[in-house]
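For this depiction, one protein chain was excluded, whereas all remaining protein chains were kept in their positions.
Each chain carries a letter (A, B and C) given by its place in the written order, and its residues are counted from 1.
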Amino acid sequence: MVKLADYAGGPSAWCPGCGDFGILIAVKRALVELNIEPYKILMVSGIGQAGKLPHYTRGNVLNVLHGRTLPAATAAKIVNPELVVIAVGGDGDGYGEGGNHFLHALRRNHDVTYLVHNNQVYGLTKGQTSPTSDPGFVTKTTPQGASEPVYPLALAIAADGSFVARGFAGDAEHLAGLIKAGVQHKGFALIDILQPCVTFNHKNTYDWYRQRVYKLDESSYDPTNKLAAFEKAQEWGDRIPIGVIYRKTRTTFEEQMPALGKGPLVRQKTDPTQVEKLLKEFI
Amino acid sequence: MVKLADYAGGPSAWCPGCGDFGILIAVKRALVELNIEPYKILMVSGIGQAGKLPHYTRGNVLNVLHGRTLPAATAAKIVNPELVVIAVGGDGDGYGEGGNHFLHALRRNHDVTYLVHNNQVYGLTKGQTSPTSDPGFVTKTTPQGASEPVYPLALAIAADGSFVARGFAGDAEHLAGLIKAGVQHKGFALIDILQPCVTFNHKNTYDWYRQRVYKLDESSYDPTNKLAAFEKAQEWGDRIPIGVIYRKTRTTFEEQMPALGKGPLVRQKTDPTQVEKLLKEFI
Amino acid sequence: MVNINFMIGGEAGQGVQSAGHVLGKILARGGYHVFADQDYESRVRGGHSFFRVRGSDTEARAISELVDVLIALDKESIDLHQKEMAKQGVIIFDGDKVKNTRGNSGLFSVPLERIALENGKNKLMLNTVALGAALGLASYDKQILSNVISEYFGAGDVGKENVAAVTAGYDYVKANFKIAFSHNLTPLGDGRRMLLSGNEAIALGALAAGCKFMAAYPMTPSTSIMEYLASKGKDFNIVVVQPEDEIAAINMIIGASFAGVRSMTATSGGGFCLMVEGLGLAGMTETPIVVVLGQRAGPAIGLPTRTEQGDLEFAIHAAHGEFPRAVLAPATVEDAFWLTVKAFNLAEKYQTPVILMTDQYLASSYATADKFDLSQVTIDRGILLSKEELAKLGEYKRHQITESGISPRAIPLEGGALVVTDSDEHNEEGHLIEDAETRTAQMLKRLRKMEGLRKDIREPRVYGAAKPEVTLLGWGSTYGAIREAVDLSMKDGLAINLVHLSEIWPFPVEATARALQQAKKIIAVENNATAQLAHLLRAETGYQVTGKILKFDGRPISPAYILKQLKQEVR
Partner (left out) sequence: MVNINFMIGGEAGQGVQSAGHVLGKILARGGYHVFADQDYESRVRGGHSFFRVRGSDTEARAISELVDVLIALDKESIDLHQKEMAKQGVIIFDGDKVKNTRGNSGLFSVPLERIALENGKNKLMLNTVALGAALGLASYDKQILSNVISEYFGAGDVGKENVAAVTAGYDYVKANFKIAFSHNLTPLGDGRRMLLSGNEAIALGALAAGCKFMAAYPMTPSTSIMEYLASKGKDFNIVVVQPEDEIAAINMIIGASFAGVRSMTATSGGGFCLMVEGLGLAGMTETPIVVVLGQRAGPAIGLPTRTEQGDLEFAIHAAHGEFPRAVLAPATVEDAFWLTVKAFNLAEKYQTPVILMTDQYLASSYATADKFDLSQVTIDRGILLSKEELAKLGEYKRHQITESGISPRAIPLEGGALVVTDSDEHNEEGHLIEDAETRTAQMLKRLRKMEGLRKDIREPRVYGAAKPEVTLLGWGSTYGAIREAVDLSMKDGLAINLVHLSEIWPFPVEATARALQQAKKIIAVENNATAQLAHLLRAETGYQVTGKILKFDGRPISPAYILKQLKQEVR
């Protein structure tokens, strides 16, 4: 049995009280509950406070560039579908710099779980606006207030993402459940996580979120209805839903690749002389 | 009065019968009907067959890189809001390479009209898959068939785009109407245009489209209802709606910029000695 | 010596390219050495394009500019290329279609379309008719013609009709062309040489090297590499992904390589620009990747279907910060195959990015080559720890500091050890650090890999006079043209030689200096405007070129062009 201690990582550089700690706990719990050993995990992370998470737990780690988690993560999964691949990044990382990869990973439906620490601000670079900053949010780069934000969940549904969820760093247990479901889901699982940044976001605080979030209950909410899900994804203000917003079964990218028919690419042997038959085509 | 002849451009390099010709006619017609003189227009185009369009009409032209129409176009508009800025590109250009700019231009709501020649294939590079290729579409880069596509209209609605429309290159008159409405719309106007590529797309042909497209009629369809619009945007298959799918009034990016208070930036004079008051802050 | 130059000219969409390719195959099958290049505009239909095919009984390394047979599929082809015709050259055209050709000499009308309709039942086969006519002129072996045509078009009706068309073209000429044609092409030997393009050679090299993952975004002139590999995906267990952009492409191959397989991408300058940050990431995380950079005429979109060698210094210095890399630039189609294999080996041995530089000219030129001896292909995956080795090791450190700078690699999951790396500066374990000592140690470790890498770089090729009065210096795809210029100049009595680099970075400082020791005049021959190799040469060796033969109009450098310019440089 895998234990929490197996996921003990190095000391963190986050601010005391940061929402990232709740996410870290939830990730560890989910993996322990799923009984997955660290060597089977590959965490791919971007740059930002969120991107440091893998250093604070254990597993294989590929920390990449700002915004580039998804290309690296999805390709690793293609090469070795037996790896449990978790991509981790911030809102700037994922929806700003990495917005294009986000869109296309959703549509291709790679079997990867994607955690976005959404603090609605740029943390590591000290408090600039983010694509998810609430409209009017004032920062040093937007003294006039932020423009309208991106809506990650609505976009994910529009892109026909197959697992679209929102968690809250202040509720690690619920979040752990979402992460478990995301990892178990076959296909691309987006988990956007409301994450208080206690240093630079004095609007969207723990309290602010706590007063608003409520859990979707699958007995009364059907996450397989796309239109209803799209409507639910718009909800933001007095009430903010957390839980699985949309879910759908569809073919993964890996399943579409004929080259994967003989098992993970990483285990295929190379024999240069196999090319002989191709050389003949050129004669 | 502006005449069609004022918009006579150079000889085209498109294939005979290409849907791009219909779009070219529609653009010219729309501008003539709006009575806008060529020197007031700035066309910013990307790279691809679609990106060549500005060379075949008249106006100010900034032809940029593959995928980068929107950043250049939106910034030009900020600098001089009196310019009528039209961005032009292909599906690969706009939804593939340029996907991130697309998302963010929509949310920021720059007052630019964006025409996407959507032939569901890469034309200029000779027939590779595109982000809008129908699922299963076989090309040299996707012998296994294309993955699920991006849904530009659904995405645009999810991004709260303020004008989301679809036209058909085979119906230049209807399309001209959309372009006029797009240009007149205050905010970002997306016009996704079904454009047959007679050379590389033998699935989505003129006939294929003609059998399917139908015009949305504002008497029976309300383009201001977001949820209904999202549903309408999903329609693809036997019936494909063309017309304005979604429309909304919201503040443009330019309106949010305090620096534009004294008129176009391009007309603001520079006086280095104005900086004197700032220097004092450093003493 | 037999040496014949064909040219097929016409609009895009008229099948110039396939006709040219088949013609090359036919000549190769007859035992001829073939070199063929193509020129086309950035459009799909219309405009003007041409394909040149040279057949020779000795090695053909470049195009010679005088055309012996021009197959003109439209009037423009006659107008544009008339001036390139050899003295006794013949222009085959369709007099039924192309009028007003007065004033042109060497014209020979063949009713191509009519013959195509009569024999092939399809006027699109007029190309095939024209091929037959051209080879009829040269009295080529009719059997080879129909063999190759039927292989190319298959055994079905289309194949049969094309054979009929080519034969009819051949016969028409035999019956109607009354003057003696300058060339008589009797087949030589049994013709078991391959005919392939630079891109095909790279794709084959990648398969032979065991590349299992490619992510690339279409961009001329590199697109056909991914297209070829995609077509072999199932058979060779290689996944080819066309992602949203080039940034995704390079970061995908980094992810794939980290996960354990050989991975590559291919692009041109514009796409390469977008990959630069990823290149640095591969350098920092010590992830082996191979990036094919097919150059075309820049800057920006430039001339997208045309050739240039304008990206050398960019490739060598691309990305911020300092890290080891190798830059290889194949000289020939054969080189393209072998250097692709080498690129994968160097990438894995030194765990760092390798850039393979071609250009539109090499990528889309066809040349004959002896069949690659696949038994000579070695796969060196570098220090890659097995599960057993890892188990013995106990603690695994991805970025262990070693004398060679090479840290043993492990594959996530497969080896059981945790593999950790970071784009930030990191310690041996792969975790990010801030202190000066660890930073310095890791920088030095990475840069030490350059020393080993440098030893694996081959010396420049030196060819020509032992005591040269003039030395031509070149790199990459211009090899064939310069070498032929050397041959021709030597015949003219000039003591001249060629020093040519196809493995450029780390710069082979000593070997190049040695090769230039005898040089009196060094003339850089480059397909660019600023003589980038010359600049690099001076930085690395202190040698300064005395002259430059440059070309930057998007067209390749030919032997004739070199000779002409040489006359001005050497008086």
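Observations, loosely collected:
Assume contacts are C-beta pairs under 8 Å (C-beta built on N, C-alpha and C of every residue); 3 or more make two chains touch, one makes a residue touch a chain.
Note that this is a predicted model, so its numbers are computed, not measured.
By the touch rule given at the top, the unshown chain touches A, B, C in the complete complex. In the complete complex, the residue from C:L494, C:L536 or C:I549 that touches the missing chain is C:L536. Checked against the full complex, the candidates C:E11, C:D37, C:E161 or C:E277 give a single residue touching the omitted chain, namely C:E277.
Interface note for the absent chain: among C:M214, C:A297 or C:I457, the touching residue is C:A297. Among C:D424, C:D456, C:E469 or C:D487, only C:D424 touches the chain that is left out of the view. Even with one chain removed from view, chain C keeps its contact list with that chain: residues 41-42, 47, 247, 268-270, 272-274, 276-277, 280-281, 283-285, 295, 297-304, 306, 308, 310-311, 313-314, 316-323, 422-425, 434, 436-437, 439-440, 443-444, 447, 528-530, 535-536, 538-539, 542, 544, 552-555. As for the chain not pictured, it touches chain A at residues 13-16, 47, 49, 63, 65-67, 96-97, 99, 122-126, 128-129, 131, 140-144, 199-200. Considering the complete assembly, chain B touches the hidden chain via residues 10, 38-40, 42, 44, 47, 52, 54-55, 58-65, 68, 70-80, 82-83, 100-101, 103-104, 257-262, 265-268, 270, 272-276, 278-279, 282-283.
We adopt the following convention: only the chains that are shown with their structure count from here on.
If you tally contacting C-beta pairs for each pair of chains, A-C comes out on top. Mean C-alpha positions place chain B and chain C at a centre distance of 37 Å.
Computed from the mean C-alpha positions, the centre of chain A lies at a distance of 41 Å from the centre of chain C.
One simple way to say how far apart two chains are is to compare their mean CA positions; for chain A and chain B this gives 31 Å.
Shown for chain A are the residues that touch two or more other chains, namely 100, 103-104, 257-258. The set of chain C residues touching two or more other chains comprises 233, 244-245.
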